[in-house]
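First the structure, in the form of structure tokens, and then the observations on it.
Only one protein chain is missing from this complex, and each of the others stays in its spot.
Chains here go by letter, A and B, matching the order in which they are written, and residues are numbered from 1 within each.
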Amino acid sequence: MTRKRRIYDGILNALTYLSSGIAVIILVMVLQFVFVRGWSGVNFDLLSKPYWSGNNTIEFPQFKTGAFDRPDHLGDDIAFSEKLGIGLSDGLDAYKEHQVVVEYLDPESPLHHGVVSTAGVDLGKELGLSEGSNIVNLMLKDTDDKIVNVGAQRKSTAEETVAAMDNISEMRKIYFKTEGGGINGSLKATLYLIGLSLVIALPIGIAAAIYLNEYAKANRVTNAMRSSIELLSGVPSIIFGLMGVSVLFPITQLMGIHTVSIILGALTMAVVLLPLIIRQTEESLKVVPIDLRYASLSLGATQTQTIFKVILPSALPGILTATLLSISRIIGESAALIYTMGTFIADRPRLDQGATTLAVQIWSLMSGEQPNFELSSTISIIILLIVLALNVSVKLISYRINKKWSVS
Amino acid sequence: MKRKLSTLLVVLLVTALMLVACSTDTPAAEAPAETPDPVEEPAEGLSGEIHVYTRDATSGTREAFEGGIGFDKDEETLTASAVETSGNGDMASKVGNDVNGIGYVSLTTDFAANNLKPLNFEGVEPTIENVLSDDYSLKRPFSYVTRAAGDFESDEAEALTRAFIAFITESEEGLSAVDGAGGIVDLSSAKPWSEVAETVDGFDPATDYSGITLRTRGSTSVDKTLKAALEAFQAEVAFEFNMDHTGSGDGFKRVLGEEKDGANAGDIGFASRKFGDNETVSDGMLSGEYCQDAVVVVVESSNPLSEITQQQIHDIIVGQLTTWEEL
Partner (left out) sequence: MDSKHHLISEAYQRRKKGWDKFFKGLFWLAGFISAIFIILIIVFIVRKGIGPFLPSYPGGAYPIGKFLTGFQWRQDSAIYGVAFIVINTIISALGALLISFPISVLTALFITKIAPRSLSRIMTTIVELLAAIPSVVYGVFAAGVIVRWVDSLAAMAGFSTYGGNSLLAVSILLAIMVFPTMTSLAIVAINAVPRELVEGSLALGATTTQTNFRVVLTSAKSGIFAGLILGLGRAFGEATAVSMVAGNSMIGPTFNPFNITRTLTSTMLAGLKETQGLDYDIRFSVGIILMAVILVTNLGIHFVKDRIGRSMS
């Protein structure tokens, strides 16, 4: 080997290292990007919190002011009302809107004992102010018997709000917002969508794979069938979105649903998933040894029995893989769902109404009034973790399949 | 030996590349996209091409803006190099990220958060006072129209719609919510909601409305004031809402027009302008205006410009004025 050759080879090899390095860097940067912005937001509360704040108005039938001492642990930026025993601070919500946030509430504070005055089922129930809430509007009578309104809506600072509280003679009502910005609704909608899509797509997909692998003769019709299914897997998801609103929407209309809905999203996703499920199932059917079929048939089993009792159980790990891959496809999908499920973030998703999945919530947050990078990144982290877990499971399963058939 | 060497090599290479990547990435991570980049181009004597941003064709802000600057829709066309944005927020964030950008947004927009600088129009500062006193001329109403009486999903939905309209136009609570979100309203004749509620036909506070969803459609500019009002209404009456706003053009269409039974149908449609002659709002159960708003010409915050005249902005929009030097 000449020196020149060696240098030349070295350069070429270094190029491959460099290329792989670039791939690593990209992954690191994407992860860094979402983690830097989103990690602080990741906690279990997020999963159970609604996206929209709860809006409550409470009144105080038996209102008595007290005399409270400012606890030592409160920071300087927190204003404290000695009459009501409440600590307030100025804050900004995810959309950079001013808030008056309840930071501290004395256990004896009269503000614990409110009664809901919002008309509806909760009317008259006990509800107190809680830490973390945002005081939007507080209506009181001051010592001059004048009605005073303070709170975030009136652009009052925490300081001003407390000043008004300490000058109170009679409490009228408080309109406060509970903490929002959660992903509970999207999480539920994602689960509904996964469940419903799989219920529709799995039986059809598996049956189609069985037909193609066990029954279909090698002829032109079968070929056409196969290429049609393969073509389907090359269709971009935005086209599936168009298909959803043109082909499938009339079907949901027959069910009496006149808007975009989770059902429509699930029907659309089912079509998206078909080629994937069929291919994965067929792969796993192919590795089931032909001897197994002969053995079953020669023992007198019918073909139907052979399929359900011998072949399908053997292909189960492959079907499981298909299911997991389908789930990760649903979680990652956005374009098709924007068309079929809308972009309104619903906290209590219903099958016959629009909702967002986690991925579409990101889209919704990014294209809204104020792009919300923080929450988007937090959701991205959650999606990445789920997808990672699914991928690891797929790897474990395929490892087990390989082991199983190479041993037997 | 050889393998060890190559492993060492790759470790070195990857760490080196990572360091490079991190050092280039850190400034980006420290300065989130929505806040100003401290090392933006020098502000003095901005030069170069003007990037015109506009709204989509269904936008009421666009209509109000074009009307206000004397742009004749039938005679003139917008410069073809303009960027079309999909909503008020999209416009705000895009202009805020472009030193050479110029666009227009609602006065309710949070200028600081979007890195925007509002410009005085014809020498008048865009403030609530100036809009109320009619000094600032680039303004428009936020209008609403509901579905036709009897065309709601249920009687409860119809009553709730009536109640909400009363809430947003008459009650202290509703008007101050709109006011707090930047809408321009007259609070002097407002009455407490408890009084207003009694005057609403068919509305009974004792009824459970929590299963009813109020669907609002239309202008994206009303988003902020409307959301505040809906949330404030939620504090009075338990119910659900669904805001799916796409542009003023859809406000009428989706409650009374051709899309009123489509996938995106709504109960109340909004427009950030007066409804047009071909939009027959008299068919609706209720219609009117709930607040005033100004359209504000904005540039990126480091732009030295602070004033603009009607003629200048008009020339920019039609593409006769294309560079900052000419301004």
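Annotations
The definition used in the following text is that a residue touches a chain if its C-beta (ideal position, glycine included) is under 8 Å from a C-beta of that chain, and two chains touch if they have at least 3 such contacts.
Computed from a predicted structure; not experimentally measured.
Taking every chain of the complex into account, the omitted one touches A, B.
The omitted chain makes contact with just one of the residues A:239, A:255, A:316 or A:396: A:239. For the chain left out of this panel, the touching residue among A:58, A:136, A:210 or A:269 is A:210. For the chain missing from the display, the contacting residue among A:57, A:156, A:323 or A:380 is A:380, taking the whole complex into account. Contact with the undisplayed chain is limited, among B:86, B:194 or B:207, to B:86. One chain of the complex is left out; on chain A, the residues touching it are 1, 5, 8-9, 12-13, 15-20, 22-24, 26-27, 29-30, 33-34, 37, 203-208, 210-212, 214-216, 224-225, 227-229, 231-232, 234-240, 242-243, 245-247, 271, 274-275, 278, 302-304, 307, 328, 331-335, 338-339, 342-343, 359-360, 362-363, 366, 371, 373, 376-377, 380, 383-384, 387-388, 391.
With the whole complex as reference, residues 3, 6-7, 10, 24-25, 28, 32-33, 37, 41, 48-49, 51, 56-58, 77-78, 80-84, 86, 94, 96-101, 244, 246-247, 250, 253, 258-259, 262-264 of chain B touch the missing chain.
To be clear about the criterion, only the chains that are shown with their structure count from here on.
In terms of their C-alpha centroids, the spacing between chain A and chain B amounts to 26 Å. Across the interface of their complex, chain A is touched by residues 9-10, 13-14, 17-18, 21-22, 25, 28-29, 32-34, 86-90, 92-93, 110, 112-114, 173, 176-177, 179-180, 205-210, 213, 220, 223-224, 228, 231-232, 234-240, 242-244, 261-265 of chain B. Residue ranges of chain A in contact with chain B, taken from their complex: 14, 17-18, 20-22, 24-25, 28-29, 32-33, 36-37, 52-53, 55-57, 95-97, 117-123, 136-137, 149, 152-155, 175, 177, 245, 249, 258-260, 342-344, 346, 348, 353-354, 367-371, 373.
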